[in-house]
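So the structure is just underneath, and the comments pick up after that.
A single protein chain has been omitted from the complex, and every remaining protein chain is retained in its original position.
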Amino acid sequence: MSAYAMAVAGSEPFLERAPLLLRDAFVQLLPAPTQWLVHHLITIVAILAVFGLFFAFTTIAERKLLGRLQNRRGPNRTGVPQFSILPWRFKHTLFGLSQPFADAVKALTKEDIVPAAADKLLHFLAPVLVVAFSLLTFAVLPFGRNLIPVELDSALLYFFAAGSATELTIFMAGWASRNKYSLLAAMRALAQVISYELPLMLSVVPVVLVAGSLSTREIALAQGGWTFGIIPHWNVFTPWGFAGFLLFLVAALAESNRSPFDLPEAESELVAGHLTEYSGFKYALFFMAEYFGLTALSGLGITIFLGGWQAPVPFLGFVPSYAWFMLKLVGMIGFFIWVRGTLLRLRIDQLTRLAWQFIVPLALINLLNAAFWSLTRDWTGALQLVRWVISAAIVVGPFVLLGRKLNAGRAPRTYRYATS
Amino acid sequence: MTLALILLSVLILGSAIVALSLRNLIHSALLLVACWAGIAAFYLWAGAEFVAFAQGLVYVGAISMVVLFAVLLTRQGTASEPLGFASWQRFILALVAGGGVAGILVGAVLGTPLTVTTPGPVPVLTVKQIGAQLMGPHVVALLVVGILLTVSLLGAVVLAAEENVKSPEDEV
Partner (left out) sequence: MSPLQLCLLLSSLLFCVGLVAAMARSNAILVLLGVELMLNAANINFIAFWRYGPNPEAGTGVLFVLFSIAVAAAEAAVGLALVIAVYRHQKTIRLASINRLKG
């Protein structure tokens, strides 16, 4: 509330306050009894509009970037009709940027097929609930200095509680289809999501330990400031934070079913996993929820490791905080697309082995590392260097030892090709 | 405030009754999840934010999954055996017993003069306070819960694991 009061009082630059002023100006127009409701509705509509559009442009960015990574152009034809902007040209292609809207129209007009034996109610509820649950997680992300939809004291707990509800919808989708392949795929997807939920939470816990709070606002605020005027105090620039961020990235990739962990709906091997019996707009809703989940997890990663809405260098502080958040979000999504275009898909046994034998132990060791880091908070001078060396050793040592132990007898792989 | 409580109660009790009387186990489990979510909403209504999210994480996220996996692993997904005389008899006896307990409890609740009649403001208990309490006076209980969870995890794995499993790599 204090940040909000400060913002309205005008001690911050105008751009920083602009969204709040806009909202308040609109709320003032309405009669007093409805103001609190409109206040919250505007927040919801803003999230839906911004992240709906973000989703649309993520799909086109993914298709174009993947195209470039695979030496093709990607969608570049869909434009706007002749009569819209410039009347003398036959068609504007606009680099294919309106592809997502064409896709939406296609999904809406496709026939919606429900299998005859399906559990009609659950089959309908699954796509609706998956979008609802994946949108719930946006409520606690600090998009800017003053832009937190709901300020909760236990925001991280809420985030994971809301995120874990999406597992139910995977099950509902697989079971309601009454198709044994859908059900088996749903069980596989659940096994993956459940195994990677533990490392995801364990990689976040060190940040909670060091920041001393579960509130996303406090965690983002705690990462303000710069060492020597250039190195930001982001968690990712500490040994435990760097290790935690890498573990978080792997777990987030698996949690949102992205390549190289996209086994649940491996297009080239399975049909579409637990979504086999879905078509048209319901399928699009699942697709949408997946991207919302990815965006929310990226937002969480930015908030707890990459300094949230903080500017990277002091002299760029005039840029409003929400712009920094969105820039980092675009960067994270771009990274995920790059990973998808680069890495190969894992096998299911490799996937679960990676989670339980490698990532969970490393995350636990990293928790110890964070405990060490917060115990040695008052070491200065030469001791500071010792602190860094010990902390880095706790990260690198187990990584090398564990990796060597697990790889014994497995690597290097030999590939045998058919010869003519 | 009271209206919200009554609505929540109807939601919780209604979903619980329907869930436990359905014949399809998957539907029961999913409806019970709604009931648990309603209970989490009740905690939120009472101001216990941390407990509400813990309830959501543990019940909606974890226990529901264990239940659904158990239903599928015991192949009860589409079970529909005919209801025999014995089950009706037991149902009526259970209803009588449950009704008796309900009558006694409701009578006791309504008949007891409770000292707190005017509800104060919602008490604020921050996560920091809960953490200090857990690590301070209740630290032994916390350790015991940790040991209990570890032991029950191992126990569940040992109980549910199949004997003589062959991993695919052994067969090569």
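Going by the order they are written in, the chains are A and B; count residues from 1 in each one.
Just so we're on the same page, a contact is a pair of C-beta atoms (placed from the backbone, for glycine too) under 8 Å apart; a residue touches a chain by one contact, two chains touch by 3 or more.
All values derive from a computational prediction rather than experimental measurement.
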Quiz item: When the whole complex is taken into account, which chains on show are touched by the absent chain?
Solution: B
Quiz prompt | Interface with the undisplayed chain - residues on chain B | solution = 1-2, 5-6, 8-9, 12-13, 16-17, 19-20, 25, 28-29, 32, 35-36, 39, 42-43, 46-48, 50-51, 54-55, 58-59, 62-63, 66-67, 69-71, 73-76, 79, 81, 86-87, 90-91, 93-95, 97-99, 101-102, 105-106, 109-110, 114-120, 122-123, 125, 129-130, 133-134, 138, 141, 145, 148-149, 152-153, 155-157, 159-160, 162
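Basically, only the chains that are shown with their structure count from here on.
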Quiz prompt | Centroid distance [mean C-alpha coordinates] between chain B and chain A, Å | solution = 30
Practice problem: Spell out the part of chain B that touches chain A in their complex, as residue ranges. | Solution: 26, 30, 33, 49-50, 53-54, 56-57, 60-62, 64-65, 68-69, 72, 77, 126-128, 168
Self-check item: Footprint of chain B on chain A - complex, ascending
Solution: 122, 152-154, 157-158, 160-162, 164-165, 167-168, 171-172, 175, 183, 187, 190, 194, 197, 212-215, 349
